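Just one protein chain is left out here, and the rest sit where they should.
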Amino acid sequence: MSGNTLGTLFTVTTAGESHGPALVAIVDGCPPGLALDASDLQRDLDRRKPGTSRHTTQRQEPDEVEILTGVFEGKTTGCPIGLLIRNTDQKSKDYSAIKDTFRPAHADYTYHHKYGVRDYRGGGRSSARETAMRVAAGAIARKYLEGQGIVIRGYMSQLGPIEIPFKSWDAVANNAFFSADPDKVPELEAYMDQLRRDQNSVGAKITVVAEGVPPGLGEPVFDRLDAELAYALMSINAVKGVEIGAGFASVAHLGTEHRDELTPEGFTSNNAGGVLGGISSGQPIVAHLALKPTSSITTPGRSIDVNGNPVDVITKGRHDPCVGIRATPIAEAMMAMVLMDHLLRHRAQNADVTVTTPILGQL
Amino acid sequence: MSGNTLGTLFTVTTAGESHGPALVAIVDGCPPGLALDASDLQRDLDRRKPGTSRHTTQRQEPDEVEILTGVFEGKTTGCPIGLLIRNTDQKSKDYSAIKDTFRPAHADYTYHHKYGVRDYRGGGRSSARETAMRVAAGAIARKYLEGQGIVIRGYMSQLGPIEIPFKSWDAVANNAFFSADPDKVPELEAYMDQLRRDQNSVGAKITVVAEGVPPGLGEPVFDRLDAELAYALMSINAVKGVEIGAGFASVAHLGTEHRDELTPEGFTSNNAGGVLGGISSGQPIVAHLALKPTSSITTPGRSIDVNGNPVDVITKGRHDPCVGIRATPIAEAMMAMVLMDHLLRHRAQNADVTVTTPILGQL
Amino acid sequence: MSGNTLGTLFTVTTAGESHGPALVAIVDGCPPGLALDASDLQRDLDRRKPGTSRHTTQRQEPDEVEILTGVFEGKTTGCPIGLLIRNTDQKSKDYSAIKDTFRPAHADYTYHHKYGVRDYRGGGRSSARETAMRVAAGAIARKYLEGQGIVIRGYMSQLGPIEIPFKSWDAVANNAFFSADPDKVPELEAYMDQLRRDQNSVGAKITVVAEGVPPGLGEPVFDRLDAELAYALMSINAVKGVEIGAGFASVAHLGTEHRDELTPEGFTSNNAGGVLGGISSGQPIVAHLALKPTSSITTPGRSIDVNGNPVDVITKGRHDPCVGIRATPIAEAMMAMVLMDHLLRHRAQNADVTVTTPILGQL
Partner (left out) sequence: MSGNTLGTLFTVTTAGESHGPALVAIVDGCPPGLALDASDLQRDLDRRKPGTSRHTTQRQEPDEVEILTGVFEGKTTGCPIGLLIRNTDQKSKDYSAIKDTFRPAHADYTYHHKYGVRDYRGGGRSSARETAMRVAAGAIARKYLEGQGIVIRGYMSQLGPIEIPFKSWDAVANNAFFSADPDKVPELEAYMDQLRRDQNSVGAKITVVAEGVPPGLGEPVFDRLDAELAYALMSINAVKGVEIGAGFASVAHLGTEHRDELTPEGFTSNNAGGVLGGISSGQPIVAHLALKPTSSITTPGRSIDVNGNPVDVITKGRHDPCVGIRATPIAEAMMAMVLMDHLLRHRAQNADVTVTTPILGQL
């Protein structure tokens, strides 16, 4: 398959550049009969939308999504769902300064070497702008999964040096940082304000959790649920690391402390992050992802041009000083797509299976 | 695709259980004309083989691989390559004790719920035994890549609490731990000996590096090179985390420190781990993976049986106290398969591309 | 993969219903640097367009295609190409008569049983309207292939009982039937006029030929070039049979007459239709397809409703009395996509191959 399609049965194919006319997606494999309209997608798009606080890019994009196909009389038909988001804030500015220059830590250099040509306006296809379509497509998966009792939620668990503990899901929606701890918000705001004054950027860590996932999702030995989550989450712009459950902390764990014991009342811990042998265990699926600081900063950096000559680059424009801030809805969307795909794959092969063993909860 | 196939153009499909008659693989998409015989595969298989030191399982498996198809007169023909490894050390022991019991932190519980039936002998398909075929298949990719100047090597960078610095590639082959620092080996041996006495197990961190990778490999926006590496590495048994380049350290990075600057002499750093925008930059590809401690320990653990009744489980048998010790060749194999697949995919689409911009090295 | 994507490396994903707001497609895997604008696609769309003669449906659709992504400064970038065609002639008529009724020989009954719901307006996704996007996407493949010296052309070789010999490619563009014999046109017109008066419909046979295809395209043993052509051509609405080369005439052939002999001057015949062992031979690729008569006729037919009760059905509306008449550009488009995909696949695996044996022509 070409690189812009994700999934085996529930497939999402996207297209579109930062400053082209539009973003497009085709979502195939959605079961028929799901009540769906554009507002279901808009809700998550609005959560990712730029310009909603002073801590994100001031680019103004309404990100209005149109459902063009696959929905009839308010319900999915089982046929592919075509989505369209017009780009509206394409400033017709002068790009000659960056046309032949590679911004450090951007995809400019690699796109140039791979394709020979590139749409240099705002990063073209390599811009995080394409993630708007991921959020829209993921919202479809999400709606279906919610009907199955599966709820996916995320939050920012670290901003630069500041660790943010989990307090409550309710808190997340009430601040610009997707912080699950309302008391941390003033510290985060102060940190970001200083960062902007310093003309710098910073990384972040996001945690995503799926609850209500039944045991059995995931296809060993390669298409394990955790492997596919790692793929989907690592494919988000700026992500440099993915953990499932205890993640890198497992390195220093002893077997006696790491293993999650089973009791008739439930699992006693969740170092596994809800995945055993690549298959969901019924515990919450927990993933963490590390996002690097955006490289689009106004502090000059050394680089070269297409002829190999040294240049100093200042990336102007309207950029997120912390791309992690808007990443939570994207990570949720990716997890939703993967779970949706694996729910369908599991059903396909194991429709005949009946198991009387009780499904354990989480203590 | 079903879950036991990896890759788009260079595809590896495997089958086989821990205590079944054999492991099988079909490797499709290898270019014709590659000189290949079983000894090319055996070399890596021997590096993964159990029982070569007192620090790994004492199961005796010669892991002798037979090439059944796709090679003629010592060269690949372009047709699929069939591989066979007979299992020889299948002790016909009594499995009745574990048949109806779920070992904590094993795939027993999830396989049971997914499939209704499972091959409980030694974990069946969920056993790390299947990774032998990954190593064999990866060796084919590796041989081809070496002919293209691409070299893939790995080492253990942490064992439990002990961080192991990189000293030299030469050191790696000369100790049982794949340590790149020969001076650390006595400490590692002492740690493992104590662990065995404690009837416990421990996690580990492995680092894999590909050098000589040309810029251009990777297919945005989903099939990014880093996303596919994350998928492939996370699919290895016991892996709970994957990092590319700076990985989770990126969370606390400022933009000014994280970005890798470009100069006519080369990149000044490699926080990106050789991947920008999902495409290889020509820098070394660097990945780290976290492996959890094996759950097969003789210290009793709480669990349940298939009827939901509480049981105490002691996992006897011949198990690795640190599965990370034998994981380096597996991680190398996975990276080789992914790079091979993306080399072919890149060629397919971009055969017409010519770029005169110089390719930067690493300072 | 879900069912609305075709191809492995050059992939075409489509969406859209007959009477929905639009048709959408995403074409992924096109090499970068191809000069492309909407007029390249419009040319073929206009050849398929309804309403250009009295022998096709009088539905008026301008079928204007918009390229939304993947093209920058007049050239493809290597990123996915998003296409949009708005439906304009969606008569807001009363569908209550057909809503709960199955038209004989239509997909109504099967869509109903498969999905439980269906977009009954004009057949929804099962309408041949979706083939407009095939033509648009195929035109991209076609343009690229033409740059490689590969030319794909088709013609109608039979209309109902009337066999139409091949005279010249030039003739094809100059009549409403895609007849390669200008002298046959009056007979075809008379036949169609009578058919309309009889309120009936009729089948047709289309022949498609690709010239300039190099030897080597096609991937044994399943993804043979002829197998993939059969798949692509059979996927066109109303197609009931596909032949490669001599096709069903091969059944009565003796080995001595069927085999195409090779001489230093070229192949002496082309019963193989340009494919040997599933791989292109360098001879013209020749395929024939049989299209059934459209089932949308005003002569009443027996059917049932969703409750199983008998009904008489008259299919009103603006339908093609011979769907084969507009099928030639669709068949060409499908052949173009398959050849494009296989050209890329062949390059991927066999970039290292050099063969000095001369390539034979066709005597």
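All chains are identified by letter, namely A, B and C, in their written order; residue positions are counted from 1 within each chain.
Basically, contacts are C-beta pairs under 8 Å (C-beta built on N, C-alpha and C of every residue); 3 or more make two chains touch, one makes a residue touch a chain.
The structure presented is a predicted model; accordingly, all values stated were derived computationally and were not measured.
Contact with the chain that does not appear here is found for just one residue of A:G29, A:G116 or A:G160, A:G29. Listed residues C:L41, C:A141, C:I297 or C:I325: the one in touch with the omitted chain is C:I297. Within the whole complex, the absent chain has one touching residue among A:T8, A:N237 or A:T315, and that is A:T8. Mapped onto chain A, the interface with the missing chain covers residues 8-9, 29-33, 78-79, 220, 344-345, 347-353.
Chain C residues in contact with the hidden partner, per the touch definition given at the top, are 1-6, 8, 14, 102, 104-107, 109-116, 125-126, 130, 158, 160-161, 200-205, 215-216, 218-224, 226-235, 237, 239-256, 258-264, 268, 271-273, 275-282, 290-295, 297, 299, 301-304, 306-310, 345-346, 350, 352-360. Counting the whole complex, the residues of chain B in touch with the unshown chain are 1-5, 7-11, 13-17, 20-26, 28-29, 32-33, 66, 68-70, 72-73, 75, 77-82, 84, 114-119, 124-125.
Just so we're on the same page, only the chains that are shown with their structure count from here on.
Of all residue numbers seen at the chain A-chain B contact, over half occur in both copies; the interface is built from largely matching residues. Superposition of chain A on chain C using C-alpha atoms only gives a rotation of 180 degrees, nearest 5. With each centre defined as the average position of its C-alpha atoms, the distance from chain B to chain C rounds to 45 Å.
We define each chain's centre as the mean of its Cα atoms; on that basis chain A and chain C are separated by 38 Å. A separation of 26 Å divides the Cα centre of chain A from that of chain B.
In chain C, the positions touching at least two other chains are 8-9, 29, 32-33, 78-79.
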